[in-house]
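Removed: one protein chain of the complex. Kept in place: all other protein chains.
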Amino acid sequence: MSATTIDRAPRLARPNRRQEWGSPLTYFIALLFIAVCLAPVLYIVLGGFRSNSQITTSPAGLPSPWLFDNYLNVLASSTFWVELGNSAIAAIATTIGVVVLGLMVSFVLARYHFRGRGAMYSLFAAGLMFPMTVAITPLYILVKDLGLTNSLAGVILPQIGFGLPVTVIILVPFLKAIPDEIEEAAAIDGASRLGFFIRMVVPLSLPGVVTTGILAFVASWNSYLLPLFILNDPSTFTLPLGVQAFASQYSVDTAKVLAFTSLAMIPALLFFTLFERRIVGGLTGAVKG
Amino acid sequence: MSSLQGAAPVTDGQPPQVPAKAGEDAPRASSPAGRPRRRATDWRKRLEIGILSGPAIIVFVAFVIFPVFLAAYYGFFRWKGFGAPTDFVGLGNYKVIFADSAFHDVLVHNAIIVVLSLVIQGPIAVAVALLLNQKIRGRSLIRVLIFVPYVIAEVIVATGWSLMLQTNGAVNDLLQAVGLGAFRADWLADPKIAIWSLMVIISWKYIGFAVILFLAGLQGIPEELSEAAAIDGASYWQIQRRITLPLLGPTIRIWAFLSIIGSLQLFDLVYIIWGQYVASTAGTSTMATYMVANGRTSGNYGYGNAVAVVMFLISLVIALIYQRFVLRRDMAGAVTQGAK
Partner (left out) sequence: MKRKIRGAGILALGAATALLATGCTAGGGDNSGSNDGKVTMTFWHNSTTGPGKAFWEKTAADFEAAHQGVTIKIQSIQNEDLDGKLQTAMNSGDAPDIFLQRGGGKMAAMVDAGQVMDITDSISDETKSAINEGALKGESIDGKIYAMPIDVLPEGIYYSQDLFKKAGIDTPPATMDELNAAVSKLKTTDVAPIAVGAKDAWPAAHWYYNFALRECSEDTLQKAASTLKFDNPCWIKAGEDLKAFNATNPFNKGFLTTSAQQGAGSSAGLLANHKAAMELMGAWDPGVIASLTPDQKPLPDLGWFAFPSINGGEGAEGAMMGGIDGYSCSAKAPKKECTEFLNYITTKDVQEAYYEAFHAIPVNTAAQGVITEPYLKSVLEAYNKAPFVSQYLDTLYGQNVGNALNTGVVNMLAGKGSPQDIIKAVDEAAAKG
């Protein structure tokens, strides 16, 4: 399934299996592309090393001198770490919820035949059309009635709900593609459907699960609107909220805001770097079916 | 919105395992009434279905579907948001929406964003993906770096870019420094330019995702095909045109679908950069910002919810049309489940 098992020879038809250097043109274009992608990020990161007057007088310049105070102050403040923790809890819980619930329901949709299956599938797919902005007011009332305002659960549960459509749409074809022969073999071996699910489906769908898990994690980590309205108590803020609150509290201090912002970027980037192979591998698997 | 733009494509179709089962598919969209009572195992099956799908359905219906209907309900009222709505106006809000010139503007803006997103990101992403689809040294690193903008929160992207694009910000300063001072402009405020600035920011954020997606798709294309063609004497470009691109088709079509849906629902970037008031003046307002400006910000909750319903219906119609006519041959329809 995964493409990494196929070794691709370079275009110039050399039968080598080692990783070759590509042509200079390739690298040049890649470099250009990367430069464009990273320039704004660098702007934010470098901005944190400057002082406000540096930024005002020379907006596009490099730090001179390099000031570390901004970053150190942010790292030393408990606000940043508390918000980091909140974001982490919310993201991890959302991811687990989305993956577990999504896998279970995708399994049902992919491998059971029953009336109403089409309706159930359309139900989840229709959820794609409805973004959070649209549902926020009734959603807030619902969360409030459940007594979950100012708690991370009030953010996690709706996020799980909103993460299900994408998960279902990715996982159903994944699970559908598991050959029936395997299922039949498992049945012959005496395993129940449920056993088949746990023992064979979960491992086989791992690439798709990883992909959806990562997407859910990133979406939760970056989500802004829902926490904005559910979380009022600053001790429950997640990082995007923290960035906004910090930006308005220290609106004077552009440099400080940039420092906070770039530190807020790091966890997501780290996470992505660690799982990068899995992401692309998962996407490949999803695409290939 | 970011969760949408982040979805990976569904299967591109025809692995040999699936087709034979098509006939066994249960009839769609009928109510679950009238279950066959022939065997005791059916009860067990229903139980399994219930246990496995129950939690997901409960969470989804409670937090996604139910608010949808609630919003539709509120849309029939004029309501300030306090207490329960009492002023029933039926379709009155909808009539105002479709008569509002500001809403017409917004539809135009969304249409521009949809089309330009596809046109700008698609070809570039395909080209870059083709270029990077070689097992060269540093490939991993390149892929990671390209994906970075996608991973960053929209709040952060918006904050950073709006600082850079200020009249006295980094971009103008840089242009001045390299001698292109004549090109300095009011990137955010000039109604003629603002929408292009928005497109640049959107493309910047999401093109990496498109590239990764296409790379994944390309890796699903067996090498043997292009090798065989090369042996037959086809040039590189002929191979791309005749073999690679068509096989990449399903992936491209799925990406386009996600891009369209995401463009229709664009909110965060516009809201944070242009604020809730001037987006329409700058020519960058979208359906979502219109909804917030005329609904929540103005305290017209009934009206705002009606706009939300309109957004939902527009997205749904476009999605259904796209599914039916474009994606139909690729897969067993996601939204309509209309595969034969």
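Letters A and B name the chains as they come in the text, with residue numbers starting at 1 for each one.
The definition used in the following text is that contacts are C-beta pairs under 8 Å (C-beta built on N, C-alpha and C of every residue); 3 or more make two chains touch, one makes a residue touch a chain.
Please read these numbers as outputs of a predicted model, since none were measured by experiment.
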Which one, B:53, B:117, B:244 or B:294, makes contact with the chain that was left out?
B:294
Consider the whole complex, including the chain that is not shown, and state which of A:130, A:229 or A:272 touches that chain.
A:229
Sole touch to the unshown chain from A:22, A:47 or A:97: residue A:97
Answer key for A:70, A:106, A:122 or A:149 versus the chain not shown reads A:149
Where does chain A touch the missing chain, residue by residue?
52-53, 56, 89-90, 92-93, 96-97, 99-100, 137, 140-141, 144-145, 147-153, 156-157, 198-199, 202-203, 229, 232-236, 244-245, 247-252, 254
I need the residue numbers on chain B that touch the omitted chain, in ascending order.
78, 80-83, 93, 96, 100, 162, 166-168, 186, 188-189, 191, 273-278, 280-282, 293-294, 296-303
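As a working rule, only the chains that are shown with their structure count from here on.
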Here the gap between chain A and chain B, centre to centre from mean Cα coordinates and rounded to Å, is 15
Given the complex with chain A, which residues does chain B contribute to the contact?
1-4, 6-13, 15, 17-18, 21, 24-35, 45-46, 48-49, 52-53, 55-57, 59-68, 70-71, 74, 81, 128, 131-140, 142-157, 159-161, 163-164, 166, 168-174, 177, 204, 208, 212-213, 215-217, 219-220, 222-223, 227, 230, 236, 250-251, 261, 265, 267-268, 288, 291-292, 296, 301, 304-305, 308, 311-312, 315-316, 319, 331, 334-337
Report the residues of chain A in contact with chain B in the complex, numbered from low to high.
3, 6-11, 13, 19-22, 26-27, 29-30, 33-34, 36-38, 40-41, 43-44, 47, 56, 58-61, 97, 101-102, 104-105, 107-109, 112-131, 133-139, 141-142, 157-158, 160-166, 169-170, 172-174, 176-180, 193-194, 197, 211, 215-216, 218-219, 221-225, 239-240, 243-244, 247, 254, 257-258, 261, 264-265, 268-269, 271-273, 276-277, 279-280, 282-284, 286-289
